[in-house]
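A single protein chain has been omitted; all remaining protein chains appear in their positions.
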Amino acid sequence: MLASLSRGQRKALQGYLYTSPWTVGLVVFVIGPMVASLYLSFTSYSITSQPRFVGIQNYIYMLTGDELFWGSVLKTLYFAGGVVLVGLTGSLACALLLNTGLRGSAFYRTAFFIPSLTPIVALALIWAWVLQPRYGVVNGALAELGMAGPGWLTDPAWAIPGLLLMNLWGTIGGSRMVIFLAGLQGVPQELYDAAHVDGASGWQRFWAVTLPMLSPTIFFNLVLGIIGGLKVFAAAYVTTDGGPAYATWFYLIHLFTQAFRFLEMGYASALAWFFFAVVLALTLIQFGISRRWVYYEGER
Amino acid sequence: MSTASAARSIGVRTSIVRRRPPLLRHLLAGLRAVAALVLAAAFLAPFAWSVLSSLKAGHEIFTFPPSWLPEVARWGNYPAVWRQVPFGRFAANTTIVTAVAVLGEVVSSTLVAYGFARFRFPGRGVLFTAVVATLVLPGEITLIPRFIMFKALGWLDTFLPLTVPFYFGSAFFIFLMRQFFLSLPIELDEAAELDGANGFQTLTSVLVPLMKPALATVAIFSFLSHWNEFLNPLIFLRSTEKFTLALGLRFFQQAAETGGEPREPYLMAASLMVTLPCIVLFFSAQRYFVRGVVMSGMKY
Partner (left out) sequence: MAKVTRRRFVVGLGTGAASLLFSACGAPTPTATPVPAKTAEPAQRAGVSTTTVAPTNAPTPAVGTPPAITKGPMPAEPTKPAAVAAQPAAAKQTASIRFHLRPGGLVEEWFRKQAEAYSKAAGVEVKLELTPDAEYTQKLTTLVAAGDLGDAYWSGPFYVFYPFAARGIALDLNPLVKAENVDLGVFFPSVIKALMWDGKLCGLSYGSHPGYCTQFTNLDAYKEAGAKPPEWEWRYDKEWLDALKATTLDTNRDGTPDRYGFMFPYISQSAYTFIRSWGSDWIEPTELKTSWFTQEKTVAALQFMHDLVHKHKVAPPANGVVQNMFANGLTAAWQDGTWDVANMGDLIKDKFKWQAFGMPAGPEGKKGAFIGNNSLSVNKSSKYPNETFRWILWLCSKENGLAQADSTTPGPRFDVWADPKVANNPNYKDALRWISEISQPASFPKNARVTEFNTTVTQGFQAFMLETGNPRAKIEELNKAVQAILDKPLL
């Protein structure tokens, strides 16, 4: 029977076959709960009572009535911007540094990676110590330089930078860097050799060989970096809990608080689906743009 | 594909020939070594503090001015952790869940990613959008529907919700593996097909050996994510005998109202014991993702 199919049809069939676990999983485990939460976003549902259909009221309240909504959007963008700009370049820089055949790279790779292994529950304690305004390590170092350090995490103006510092420490050498490293391993040595023979300088080789060959990994890390940055939650949850005075009231903190503290699950679902629509659109736009700058060796 | 064409295709200009003088090269190497050292120190300092804190007595954690060294090294804090919670039990549970979930997640995500990267079929775009979409939706919002689903399946208080769904691939790894597949030249597949290999043979004998760095990366991340998973065990498990380490760690968080001596040192000791297997694994697995095997594959 297979023989009667054209080559393209056979390929398509194989495509369905290989992706079938995902398709099945999607139908069995994912779609149901997603549809349920979409429905709940049109209800008033306090978890402990039955959901009551209210139309688009939640969405209207979100965009026009919720005093904390737009503030949380701005704070989240601020944080995500920092993560993407500093985090992405930092991870790439670390990966490149570790890829230069440094003596003791195995040690350095592990050393850079260790912060990302710190359990979240321990994170709060460690950073309470590092960022302690009067006696902390960071402010201690600043004092040595003759600067008065701010009240990280306790001063509204410095709480987000404090969380950024915490996040960057934990992620720069983490999965992003390792993915870059793995991507760098995929750049064939021959290309460097050829470029070398052609007399390209290190900087030129980076621009002409490394970056294009690394672009699929960069793209992955960019997409995931943006999503991850916008989904900032855990760090704020265990340290500032949205405070002081709403200074770290990020989008997901708002959502979680509405859902499981204020028990407004209907409204929280609306928040989630708004987030979903906007961020998915943003991501798909990135996929569109990526055609212009991401170089896939295996695509034609 | 020839390396020359690759070099051409990415446009290495051949006109500029510049070689660095040896002095400058040494200087750069020295700078790199210093940078790596400084970064490693910054990444490891908080870690070192948590190691030292795990040996302190409760009242020593937040003394001012802060002290690095414990008054006496209390190695007894480590066995004490085992006495205070069923740590061995938690570790065994975590090991089982992680091993089972990682196996399913890596194999299925690889297959699915292969399907997305190498086969054209109607609906591929939509299906892949669904992969990205699941990364975007905040997980908390589907928690209650998922709970109800697992309750209906009779899976509550078992390891099934923590393992089975991952046998259908997970979005993060499908996306990541797809990127890696896409950076391998399609000519590899075509040559394999000419040699009479079917799609599965091409995957296992040609592509997978070339993707060891990527697979190692995925396996490690999968391991770490399951080892540290908190929300799913929190919600879907009921009996303490079935708890995992990430959940058990929370037992050590200070809650003044639950009484007893300050528990921060135990928290630190416990969190280090949870982290240690991850560090060992990472350190020993890293040779797989740094020594690329791409070269040999490129030579035909």
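Note that the chains are named A and B in the order they appear, and that numbering of residues resets to 1 at the start of each chain.
Throughout what follows, a residue touches a chain if its C-beta (ideal position, glycine included) is under 8 Å from a C-beta of that chain, and two chains touch if they have at least 3 such contacts.
Keep in mind the model is a prediction, meaning the values are calculated, not measured.
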Displayed partners of the chain not shown (whole complex): A, B
Touching residue (missing chain; options B:L160, B:I186 or B:A285): B:L160
Sole residue of B:S53, B:T94 or B:S108 that reaches the chain not shown, by the stated touch rule: B:S108
Missing-chain contacts mapped onto chain B: 58-59, 62-64, 100, 103-104, 107-108, 143-144, 147-148, 151, 153-158, 160, 163-164, 167, 188, 191-192, 195-197, 200-206, 209, 234-235, 238-240, 243, 247, 250-253, 255-263, 296-297, 300
Touch list for chain A against the chain that is not drawn: 46-49, 67, 128, 132-135, 150-151, 154-156, 158, 237, 242-246, 249, 257, 260-263, 265
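Throughout what follows, only the chains that are shown with their structure count from here on.
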Gap in Å, rounded to a whole number, between the CA centres of chain B and chain A: 14
Residue numbers on chain A that touch chain B, as the complex places them: 8, 11-26, 28-30, 32-34, 36-37, 47, 94, 97-98, 100, 102-103, 105-115, 117-122, 125-130, 132, 134-137, 169, 173, 175, 178-179, 181-183, 185-191, 193-195, 198-202, 204-205, 208-209, 212-213, 216-217, 219-220, 223-224, 227, 231, 252, 255-256, 259-260, 265, 268-269, 272-273, 275-276, 279-280, 283-284, 287, 295-300
Residue ranges of chain B in contact with chain A within the complex: 3-4, 6-7, 10-20, 32-33, 35-36, 39-40, 42-47, 49-50, 53, 61-62, 64-66, 108, 111-112, 114-122, 124, 127, 129-138, 140-142, 144-146, 149, 165, 167-169, 172, 174-176, 179-186, 199, 213-214, 216-217, 220-221, 224, 228, 230, 246, 249-250, 252-253, 264, 267-268, 271, 274-275, 278-279, 282-283, 286-287, 289-292, 294-295, 298
